[in-house]
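In what follows, a single structure is set out as structure tokens and then discussed.
Omission of a single protein chain aside, the complex is shown with its protein chains in their original locations.
Think of it as A and B in the order they're written, each chain with its own count starting at 1.
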Amino acid sequence: MTTIAVRGAERRLLEGSEAIALASIAAGCRFFAGYPMTPFTEVLEHFARYLPEVGGTCINAESELEAVGMAWGALATGARAATGSTGQGLSLMQESFAEITLAELPLVIFNLARGQGDYFQATRGGGHGDYRHLVLAPVDITEAVELTQLAFHLADRWRNPVLVYGDYLTAHVEESVSVDPIDFGPVPDKDWAVDGATTGTGHAKLLSPLGLARFGAEPIGIEAHLRRIVAKQHEIERAEARAETGYLDDAETVVVAFGSPARFVRSVVRDLREAGERVGFVRPITLWPFPADAVAAAAGARTVAVFELSAGQLIDDVRLAVLGRAPVVGIGGISTDGSGFGVGRLLDVETIRDRVLAVHRGGADAALPPLPDNERTLW
Amino acid sequence: MTTITSRGTVRIDTEACKGCELCITACPPRVLTMGSDLNRAGFHSPLLEPGCTGCAACLFVCPDFCFEVYRYDQPVVTEVAS
Partner (left out) sequence: MPTLDTSTEPSGARRVGDLTPDLLLTGEHHLCPGCGEPLALRCLLDTITDLEVTTQTIGVVGIGCYTAFTTSIDVDLVQALHGRAPSVATGIKRMRPDAVVFTLQGDGDMVNEGLQEVLHTAARGEAVTCVLLNNGVFGETGGHMTATTVLGQRTKNTIDGREAEYHGYPILIGDLISRLEGASYVARGSVHNAGAVARTKKMVRRALESQRRGDGFSFVEVLTMCPTGWFIPTGEGPEYLHETLGAVHVMGELKVDGRVKTTDELHTENVARQREVEARLAAGGLDG
């Protein structure tokens, strides 16, 4: 029995990084390339350990640029392939991300982010041009196992990159999970994949972001090509938005949060409800397409509060969805540990509850308790 | 009258020619000269004089794929004024 069969199928205590690697392999991923960077490094380590067991390839690339290039090549052959990093490393890969989207290749990208300040990078696309990636934000390891597999499915279904947004907790917390393969249904054939077989036939394939057509074929043109990709993305927007909501019906205050922090917010909201407070929550699962309808439903509340570990990025999309029907106030902030890689003291149930109660009782203009400081520094 | 023997010959796609003249210099027996006619794109293209050996040097150096090279089964003799 191979290690992957044992560690995947049984319910075990698995670190998130390991669960993500195993879930990818369960989804058929057979290529991964990455460059070490905290808190993503262990994802690369687990891929390096498990991919060879299933005949796949993991390359410890010399830089992030090589990593995304190698994944591009693997995708071109029709394989399920992924890369990843933390925000800084993904910054380096942005040109390739944009062009891979235009070449319509199904790349899966893992961001094990340092906090939630990569929201803009993930949802606006940190690269150039009118491109979008689907973005899935798991709340815990169990959901990460599901969303990782969904990522590969959606990437193939739409021929568009999908980014999975995790963080330090996603990577390093251990949870009891079993990595069961999930069947999301059929995906289109990859008849565009290159293998050399059509070389010399007069109908060789060309995988290009530039909207070029082969001599003798109907010209496409870059403008038509770009517009067609945008039209596809509009279709994705209509079809793939996902959110979890709770206690919205009579909520006076609704808290919006995504990812690991949303787990804390959900817990706070439940506790407050038990104490009789009329609060609710919306947890976007897809950051793009943003579940605007679910958030708009919160606009019946008196106050919409946004909790995020950043200076305020998710809040822009919440404001757009609410469209002025209710005041939107940020109750999060920058909070990190001494290394800058992890989580800070703001991510704490008591602290979050105090901030929610402040706006619940005082409205959008209420004074918030001061942000807790990080006590330790790296040096 | 003298005679010049041609062991080979070429077919030239004059419409593809961009008049770069690399073939003129490359031809070892020097049997290519630029003509005065202009093609559709406005370029002069080469003319072939007797004496081609069929070595294909012109084909090797032409950036626009203008040359097809042939070797005669029997060398062809051309009479020219001395």
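Here is the rule we use: a contact is a pair of C-beta atoms (placed from the backbone, for glycine too) under 8 Å apart; a residue touches a chain by one contact, two chains touch by 3 or more.
Note that this is a predicted model, so its numbers are computed, not measured.
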item	value
Visible contact partners (per top-of-document touch definition) of the missing chain	A, B
Chain not shown: contacting residue from A:E10, A:E53, A:D180 or A:D195	A:D195
Per the touch definition above, residue among A:A81, A:I285, A:I315 or A:V329 touching the missing chain	A:A81
Contact set of chain A toward the excluded chain (per top definition)	30-31, 33, 57, 59, 61-63, 65-77, 79, 81, 95-96, 99, 103, 194-202, 204-210, 212-216
Residues in chain B touching the chain absent from view	6-14, 16, 18-22, 24-26, 28, 33, 35, 43, 46-50, 53-57, 59-74, 76, 78, 80
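Everything that follows uses one rule, which is that only the chains that are shown with their structure count from here on.
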item	value
Averaged-CA centre spacing for the pair chain B and chain A, given as whole angstrom	64
